[in-house]
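Below: one structure, written as structure tokens.
Note that one protein chain of the assembly has been removed; the remaining protein chains are unaltered in position.
Chain lettering (A and B) follows the sequence in which the chains are written, and residue indices restart at 1 in each chain.
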Amino acid sequence: MTVILGQTFTGISIGAVLLLIALGLSLTFGQMNVINMAHGEFIMAGAYTTYVLQKSISSAGISLIVALPVAFLVSGALGALLEWLLIRRLYLRPLDTLLVTWGVSLMLQQLARDIFGAPNVQTRAPDALTGNITVIGGADPLTFATSRLFILGLAIAAVVALSLTLRLTPLGRRIRAVVQNRDLAEVSGISTARVDRTAFFIGSGLAGVAGVALTLVGPIGPTMGTNVIIDAFLVIVVGGIGRLRGSVIVAFVLGVLQAVLEYSTTVSVAKVLVLVAIVAFLQWRPQGLYTLRTRSLV
Amino acid sequence: MNLLKGRSARAWTGFAGAAVALFAVAPAALSDFRLGLLAKYLCMAMVAVGICLAWGRGGLLTLGQGVFFGLGGYAMAMHLKIADAGPGNLPDFMQLYGTATELPWWWRPFGNPVFALAATVLLPMAVAALLGLFVFRRRVKGAYFAILSQALASAFAIWLVGQQATTGGTNGLTDIQGFFGYALDDPVNQRMVYFVIAAALLLLIALARQLIHSRYGELLVAVRDSEERVRFLGYDPANVKLVAYVVAAGMAGLAGALFVPAVGIISPALIGIVPSIEFVIGAAVGGRASLVGAVLGAIAVAWAKTALSEEFPAGWTYFQGLLFVVALAFLPGGLASLAKVLRRRGATAPAKAAVVTVGEAA
């Protein structure tokens, strides 16, 4: 029983990380249909932001809290810049966008290598986030790492904030209008170019926040983005375009699946099995879990 | 008809020129070391031929060609390792890491040279057919397909790394000594391997050219540009795509198989996400829809990588990133379209400009 609970929690915490890194993508890929391969490097930028801040702010706790908004701004600015420089020229060519942003991601990785060096670096976690909470004591204890709980909380907060922004604010309404009918939004007086850039800013900023969270569970390095980006894209593919809900459910399901399979086989076999499960799932729901149905010929 | 004749005459001239360059000029002009490098580049070009077909013509951006390259490479390397070890012995790395006293069951068939050779091409084709069948039939396409193919490359590389005892793990299969009885450290035999590779490349180009100019090739472009429309004409686009994908996989498999004797190693680092996407860049730079463009692009990019990355590793990465950006954002037809673009500029025929743009399957 403890094993099952423990594995489920591990799965949920993997899912929370997945969700955080996929959340920004659900806006840029899921809503705007832009495949930004440099998203992983925006995560990396968030992580290095945390690292730099910790060098100037001695308290690990304060620097982590400061890092969250700063990383959001840093990665968001990078994203907006990328959108303005390249992506807006490529809106009708999704596959070219994928490869162009891959090129950008290569350059950003090298930039990180030149600035911070090729070896991984580490941040100190605040004391409050280094321990475990014991849920069930005794001979066969069940403990949760507090850092994992923090990430779970952060993921939930980010989802709530994003979904409230999309639902309640004028900006959110404009984003949804552009997603649903770009031409109509344009003739209704919405500057689609500005909405695109803002949405990109937010999506990339969320990658920065994910980067801050990742510093709590692993090292910071130039290739950290590449390692997680594929999984994040799979979350969106399986979750379905245009709906936040799909990404949330799928992130946790894939997380638990990964944890359970890792427990019963090995890490590498689990990866393969998860992919097989995804392909099998797409047989049933080729458009992902949730879809926006339209009658256009796409 | 005249047009057709002109085209095929030009093709024959080009083909003859390429044959002279590969079989006479290059071996005479290059040192053994350089010729060995060229052999490696030609393997990359073989993968690019398949990418030109699948992506350039069929709109299937396959970011997982490394899987097929790897399947071909491992199939060949497994046979060569077994042959190197000699009858009754285990390959060297298994004695080192493994606890097994005999070959794993799935290694055994590769002891047979005919089986291994057939597997280098048929195994990748079978895997592609299986994945393609599932994916295309359910109309998973465009970016979704690209991401799935990339995930496949990632999963395959991770799996290989995890199986240290049977696949050599991160190191891969290294130190391959012989190639069907010929010692690979002998320069004469290395030259033979080069000739085999050059011939295979020409063969694949001829095959791809026939496919591109056949009725199937026209249909493939039609599927790329408007899949739904093709369906209403009574075709199943899934099958059309499947053929291109499977053929491209077979080509990558053959390339991987010949890469092994040329370089002497196959490892996860050669087939994961990054190398898989590098296969694409050559085709993109040269011109994804043009066979000549894709092949020359692949050779040029592979050459640039060797030339630059030794001296300026950081510089090479920036350059490579820039290549992606420039080639795809500003010259989607690749260098092959440069002449056309310039001619158009000169002629100023705005009505025809639409024709230059390389189609994009959304």
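The working rule: contacts are C-beta pairs under 8 Å (C-beta built on N, C-alpha and C of every residue); 3 or more make two chains touch, one makes a residue touch a chain.
Following the convention adopted for this analysis, contacts and distances are computed from a predicted model.
Undergrad: Please identify the absent chain by the protein name in its UniProt record; candidates are "Cell division protein FtsX", "ATP synthase subunit a", "ABC transporter ATP-binding protein" or "Polysulfide reductase NrfD".
TA: Checked against "Cell division protein FtsX", "ATP synthase subunit a", "ABC transporter ATP-binding protein" or "Polysulfide reductase NrfD": the hidden chain maps to "ABC transporter ATP-binding protein".
Undergrad: Among B:Leu117, B:Leu219, B:Leu308 or B:Leu331, exactly one should touch the missing chain; which is it?
TA: Considering the complete complex, B:Leu219 is the one touching the chain left out.
Undergrad: Which listed residue (B:Arg34, B:Arg108 or B:Arg229) would be found touching the missing chain in the intact complex?
TA: B:Arg229
Undergrad: Which residues does chain B use to touch the chain missing from this display?
TA: 3, 210-211, 213-216, 218-219, 221-222, 225-226, 228-237, 351-352, 354-355, 359
The rule we apply is simple: only the chains that are shown with their structure count from here on.
Undergrad: From the C-alpha centre of chain A to that of chain B, how far is it in Å?
TA: Distance between chain centres: 32 Å.
Undergrad: Under the stated contact criterion, what part of chain B meets chain A in this complex?
TA: Spelled out, the residues of chain B in touch with chain A are 59, 61, 131, 134-135, 138-140, 142-144, 146-148, 150-152, 154-156, 158-159, 161-163, 228, 273-274, 277, 280-281, 284, 314, 317-318, 320-325, 328-329, 332, 360-362.
Undergrad: For the complex, which residues does chain A have touching chain B?
TA: Contacts found on chain A: 29, 33, 35, 86, 89-90, 92-96, 98-100, 102-107, 109-110, 113-114, 226, 230, 233-234, 237, 266-269, 271-272, 274-275, 278-280, 282-283, 286, 297-298.
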